[in-house]
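Below is one structure, written out as structure tokens; the observations come after it.
Only a single protein chain was left out; the remaining protein chains are all shown in position.
As written, the chains take the letters A and B, and residue 1 is the first residue of each chain.
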Amino acid sequence: MARFIVRRLTFMIFLLFIVSITAFLLFSVLPVDPASLSCGQHCTPEKIAANRIRLGYDQPLIQQYLTYMKGIFAGRNYGEGAQAFTCPAPSFGYSFYRGQCVTEMITNALPATISLTIGAAIIWLTMGIGLGVISAMNKGKFQDRVSTGLAIFGLSMPTFFIGLLLIYIFIIWLQIFPFPSYTPFLDNPFKWAQALILPWFTVAIVSAALYTRLTRDGMLETMSEDYVRLAISKGLPRRKVLVRYVLRGAITPIVTIAGLDIAVLLGGAIITESVFGLPGMGRLALNSVTDSDLPVIAGITLITAFIVVVANALVDILYAILDPRVRLES
Amino acid sequence: MSEALEVKNLVKTFPVGKKGFFSKPTGYVHAVDGVSLAIKSGETLGIVGESGCGKSTLGRVMTHLLPATDGQVLLNGIDVTNAKGEELQKLRRTIQMIFQDPYSSLNPRHTVGRIVGMPLVVQNINPAQGRKKRVQELLELVGLNPEHYNRYPHEFSGGQRQRIGIARSLALEPKIIIADEPVSALDVSIQAQILNLLQDLQKQLDLSYVFIAHDLSVVKHVSDRVAVMYLGKIVEEAGSEELYSNPMHPYTLALLSAVPEPNPEKVRQRILLTGDVPSPINPPSGCRFRTRCWRATELCATTEPPLVQISSNHKVACHFPGPTPLPN
Partner (left out) sequence: MSKNVLEVKNLSVSFNTADGEVHAVDNLSFDLQAGEVLAIVGESGSGKSVTASSIMGLLTAGNINLRGSIKLNEFEILGAKESEIRKLRGSDIAMVFQDPLSSLNPYYKVGVQIGEAYETHHPGASKEEVRNKVIEVMKKVGIPEPEKRIDSYPHEFSGGMRQRVVIAIALINDPKVLIADEPTTALDVTVQAQILDLMRDLQKTSNTSIILITHDLGVVAEMVDRVLVMYAGRAIEINEVKDIFTSPNHPYTKGLLSAVRSLDNGVREKLDTIPGTPPSLLNIPQGCAFNPRCSYQKWVGEKCLIQKPELISVGNSFSACYLSKADIDRMNNDDKPVVS
């Protein structure tokens, strides 16, 4: 088992390097000139050329790549003399547009995204799996059709529509919640939750359908397995059979897919964050694209890709933990 | 009469396990480890053994569904071991296969007519009477109603589906058919029907069969000669009658004694083998059967017994072959 984990993590690191090279190459072929972008307000061709040299864009690509990677591990210096400053490690670059180190911008945006993702995930997993179990146990009956119907209904609604709908119902009409404004958890947990509750449900309603379906199908398939029949023949109570045998058998693919879903969301739920004005990664990404702020875009792309690669590795390891048959390496 | 099909020192191994970054295999499964057999024209050779002995793999290598790792496959004396492309296409017209599971070996989305006619389409054969007529002839040949040409597999019973599989294997007019457990998935009374059908077809069409099974009584009924396999090797080979009345290898003795007899009066002296079948990745040194054999000695651990001819139609691979189970 330990050998399996070590092997998987080694491969993951290898993959991260490949990802970083690919991302870097992608940005280097963009039809945008980073030197002129970072020039600022009053740009002249001489200034652009000077900028290019200053920022190292005249260097060969490999050198640029290495400088960039070095920055991630050791921080990076900008400017000369009195105007010199450092973006501390891990440095993903410097936004000339905003005048901030990219890393700092990302770390400021992460808490909101993480709060949104984790909270929504808890809700959608509970809803999705719960509805799936109800469907499976009442296959073909009224509860089954209603549960599946609800889930699909949620799936087919566009995120912004649900978001706006919830805003209308709960904020404007029923006036249960105030207009959302994000407060960090440590400042005021209650207000934090209040600001997030509608975004949580927006994301959850859309995502739950897949899990309802997965749970329902997985459970129905497992229910007809011989080992479930044997469990019942042992005299085990129904609930125990349901959890230890049926659900346990169905849960593995659900867990792995959930892991990947969460990873992708951690890169930023652009639409939801925009609708609710949450200062997360999604909004950061959106703004930096509209502002053509290349360093930030590059940084976010890289971070998001890293998160997915790491999540993939963790999910593989989790799968091996959950299914003893996978662990067997003779 | 020349050998219709012959294998010489056939070896088939599968890599297993992963090691290191580039997934080097940690070991090899020696599924077939040096098997030599010959089937004459019009003859049925039975290959019997338990799970993991390599008989199914052997069948698949013979049919070229799997490439051989080493050794030779000869068809009418010609080496076809590494047949590729056109040569392989031609080969398929001579050697065909019948599979075990009548439920999974037929494409549920194709009609019976399409299934049986597929080999003709693949090989670009246009019989004089047209493909449809030919397919209907085949259906009749195996005892099915040619009117059912447009039905789907699920509309047939297990036994009928197996007949469809047989019809399909006959489409190209092969000379040799490898039957891999063709009746084990069927009910008892249907097994008898299918076995009778196979015998009739053999006479009618002058076919040679390689009949792979784990059921010793089935093999006895259909085979002229029988080879017993254990962990990738042939341990005994003899004429059918000879093998069942004069078994020499301890494994054969154990197998024969293990079969439950439908006769409550008969007092059986049952040989119970101890332990489990060893792993085919790390077979025991010397004779592979020695770990479960009551006759095993030092010699068996150091030297692998070769397959020797002990009489005109009997070969055994054992240092101490003999008919009686020496009690321990």
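Convention: a residue touches a chain if its C-beta (ideal position, glycine included) is under 8 Å from a C-beta of that chain, and two chains touch if they have at least 3 such contacts.
Predicted, not measured: the structure shown is a model, and the values here were computed from it.
Engineer: Decide which residue listed in B:Leu65, B:Leu88, B:Val121 or B:Val259 touches the omitted chain of the complex.
Structural biologist: B:Val259
Engineer: In the full complex, which bits of chain B touch the chain not displayed? Write them out.
Structural biologist: Output for chain B: 50-51, 157-160, 187-193, 195-196, 199, 214-218, 220-224, 240-241, 244, 254-266, 268, 270, 272-273, 276-277.
Engineer: If the hidden chain were put back, which residues of chain A would touch it?
Structural biologist: 225-227, 229-238, 244-245, 248-249, 322-325, 328
Here is the rule we use: only the chains that are shown with their structure count from here on.
Engineer: Approximately how many whole Å separate the CA-defined centres of chain A and chain B?
Structural biologist: Computed value for the inter-centroid distance: 54 Å.
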